[in-house]
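Input: one structure, supplied below.
One chain of protein is taken out of this complex; the other chains stay put.
Labels run A and B following the written order; every chain starts at residue 1.
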Amino acid sequence: MRRYSVLALLRESLTGHRGWERAWEDATPKSEYDVVIIGGGGHGLATAYYLAGQHGITNIAVLEKGWIGGGNTGRNTTIVRSNYLWDESARLYDHAVKLWEGLTDDLNYNVMFSQRGVLNLAHTLGDVREGQRRVNALQLNGVDSEWLDTAAVKRFCPPLDVGAHARYPVLGGTLQRRAGTARHDAVAWGYARAASARGVDIIQNCEVTGLVRDGARVTAIDTSRGRIRAGKVGMAVAGHSSVLADMAGFRLPVESHTLQALVSEPIKPVLDCVVMSNAVHVYVSQSDKGELVIGAGIDEYLSYAQRGSFPVIEHQMGALLALFPSFSRLRMLRSWGGTVDISPDASPIIGRTPIDNLYINCGWGTGGFKATPGSGHVFAHTIARGEPHPLAAPFALDRFTSGRLIDEHGAAAVAH
Amino acid sequence: MVEITRLPDATLITVRCSPAVLDKADLPAGLIFPRDANRFATVETRRILWAGPDDWMIVDERDAAPDLLAVLEEIFATHHVAVVDVSGNRVRLRVSGRGARELMNRACALDLEPPSFATGHCAATFVARTQALVMQVDDTPCYELLVRRSFASYLADWLVTAARGLEPLTGAQPFPG
Partner (left out) sequence: MRVALGGTRIDRSRTIHFRFDGRTLAGHPGDTLASALLANGIHLVGRSFKYHRPRGILSAGAEEPNALVTIGEGAFAEPNSRATMVELYDGLVARSQNAWPSLGHDLGAVTGIASRLFPAGFYYKTFLGSSRTWTGLYEPLIRRMAGLGPAPTAADPDAYDKVHAHCETLVVGGGAAGRAAALEALGQGRVILIDEGVATPPLDGVRLLNRTTAFGCYDDNLVMAVERVNDHLPPGERRGPRQRLWQIRAKRIVLATGAHQQPLVFPNNDLPAIMIASAGLTYLRDFGLLVGRRIVMVGSSDAADELRAAGAQVIEVAAIAAAHGRKRVASVTDGQGTRHRCDAVLMAGGWQPAVHLHSQIGGRLSFDPARHCFVPVVDPSRARLIGACAGDVPVDRPSAPVAGPNAFVDFQNDVTLADIDLATREGFVSVEHLKRYTTTGMATDQGKLSNLNAITRLAHNLGGAPGSVGTTTFRPPYTPVTFGALAAHDRDQFIDPTRTTPMHDWHVGQGAVFEDVGQWKRPRYFPRDGEDMRAAVRRECRAVRRGVGVLDASTLGKIDVRGPDAASFLNLIYANGWSKLPVGRCRYGVMLGEDGMVFDDGVSARIAEHQFLTFTTTGNAARVLDHMEDYHQTEWPHLKVWLNSVTEHWAAAVVTGPLARDVLREVVSDVDLSAAAFPHLSWREGRIAGHKVRLYRISFTGELSFEVHCDSRFARPIWEALLAAGERFGITPYGTEAMHVLRAEKAYVIIGQETDGTVAPDDLGLSWVVSKSKPDFIGKRSLARPELQRPDRKQLVGLTMDAFVDEGAQLTAGAADTVMLGHVTSSYPGAVDEKPFALALVTGGRQRIGTSLYAHFGGRSLRCNVTDPVFYDPEGVRLHG
């Protein structure tokens, strides 16, 4: 892998940029691999990268039915944070944030992790109570978090309307300064390039059509590009997790919904942080291109269509303008949708399945992007060792039988 | 000019039963339960609205709740029917005058043009962001809305605000036929 750098850019600029190599090799599927990762999104590619880089396993394929990063990795609102309530969640998501902090260097690819701060607003006494509960827990868990009163919220985010006249006035908020945004496509491409350089086969346009089982094991994967034998299989396909689980013959307690998002036309800088509100339901940040990136709740019905209904957009707009009245004359440029898999406790499902050599990583629902490096890292460990990484262990599938749920509906900050 | 008025409270009674029961019950004249979906029947001061496949709403402007309740309980005594006084549940709003349908078209996603909706039609639907029972009571058209009491102020304010921006709509020629 040729290293990227300013010098490399300068050198290439003198010769018409003809010397740049493919970011990742376009591999032809082999007939057998030690590990096959199904799902070429951020989580799947990160898993392959850590398997190759930290566990010495390089005979790996990542199978992607379309183009890598074409699922939720390419459709999210790019927010990265770790301000979750329960110990297990705070640790896992903050593990991810710590990896984010060094990711550009690790991958030699600028993922543009911008630690501009994420503000979660409180609009009711209940919000204040829950917000402070979360701040106190995060602080004890060693994750940066502060409580801001109304005046401090306004100082941190001047364009926000915190007036008492509002339908749900801002009563304060929690701030995580280390949190922020990252460039979603770059994460997929950066992991793909680094994984490919370590010998991982990245196979696009390869749809899984069946899983071949021999008793309690998967022996091979049928795909649109032929049958591939696998020693171990890891699934990281988000919204389509239950479809694949069905192929494998086990059940997953997830529901797939459309989650929509939209951007405005690019404008000069006006918002320097990420603002999220549960009560006035919307979250917004401004990309480095100048577009406001806006999201809110899921469409209530089950769907794999990756497009949603218009009233969801209308509701978001009212909420956005309640918080930022000055945005009223800006324009929506583009809207889209992704398919999110929601678990009963709004927490991911990571680890073993009823099938011995099949591992699952799903259920991230509306909040998977922020966890990408952490998710891939612990999933790689789990697959390599055959046992869950300690940070992943609480998120096992069997918690839905034992009852040891990790309920993060509040922290998910997205209406379910 | 569109007018939004609050009508005096009425007696409201919810009758829940299967349509088959209505065939068997001994109903006096004057108690007409519409069998067609989304229709209401008017007899003097009383309307009975089809509000769902097993759900009728009686709106009676006389202060007759105890009598009417007792009468209905008697009629349906041997059947699995719920007769529930819900008089306080809803407030009655009237939307009338020039532009009434134009205003309702801002508040409500239903097709309010005849023949889809006409005098004698009713529907349980969203009006602004609250649920309401909407009736067309005459051909002007004039609408009556039954909105949940706690939402009534909000809805009235919403309608008044939306009405302020009421301009003759583009190309608002009458449709043919």
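Here is the rule we go by: a residue touches a chain if its C-beta (ideal position, glycine included) is under 8 Å from a C-beta of that chain, and two chains touch if they have at least 3 such contacts.
Computed from a predicted structure; not experimentally measured.
Trainee: Among the options B:Asp36, B:Asp67 or B:Glu113, which residue touches the chain absent from this view?
Mentor: Of the candidates B:Asp36, B:Asp67 or B:Glu113, B:Glu113 is in touch with the missing chain.
Trainee: For the chain that's not shown, point to the residue among B:Val86, B:Ala124 or B:Cys142 touching it.
Mentor: Checking the options B:Val86, B:Ala124 or B:Cys142, the one contacting the hidden chain is B:Val86.
Trainee: Based on the whole complex, identify which of A:Glu101, A:Asp222 or A:Glu255 touches the chain you can't see.
Mentor: Considering the complete complex, A:Glu101 is the one touching the chain left out.
Trainee: In the whole complex, not just what's shown, which of A:Glu207, A:Asp246, A:Glu314 or A:Asp356 touches the removed chain?
Mentor: Candidates A:Glu207, A:Asp246, A:Glu314 or A:Asp356; residue touching the omitted chain: A:Glu314.
Trainee: Which positions on subunit A touch the chain that was left off?
Mentor: 4-6, 8-10, 13-14, 16-18, 20-26, 66-68, 70, 74, 87, 100-105, 108-110, 112-116, 123-126, 129-137, 139-142, 147, 159, 166-168, 180, 185-186, 189-190, 204, 264-270, 280, 286, 288-290, 305, 307, 309-310, 313-315, 317-322, 325-336, 344, 401-405, 407, 409-410
Trainee: Which parts of subunit B face the unshown chain closely enough to count as touching?
Mentor: For subunit B, the residues touching the absent chain are 9, 14, 16, 80-82, 84-90, 102, 105-106, 108-111, 113, 116, 128-130, 148-151, 153-155, 157-158, 161-162, 165-167, 169-173, 175-177.
By our rule, only the chains that are shown with their structure count from here on.
Trainee: Need the CA-centroid distance for the pair subunit A / subunit B, whole Å please.
Mentor: Averaging C-alpha atoms per chain gives centres 47 Å apart.
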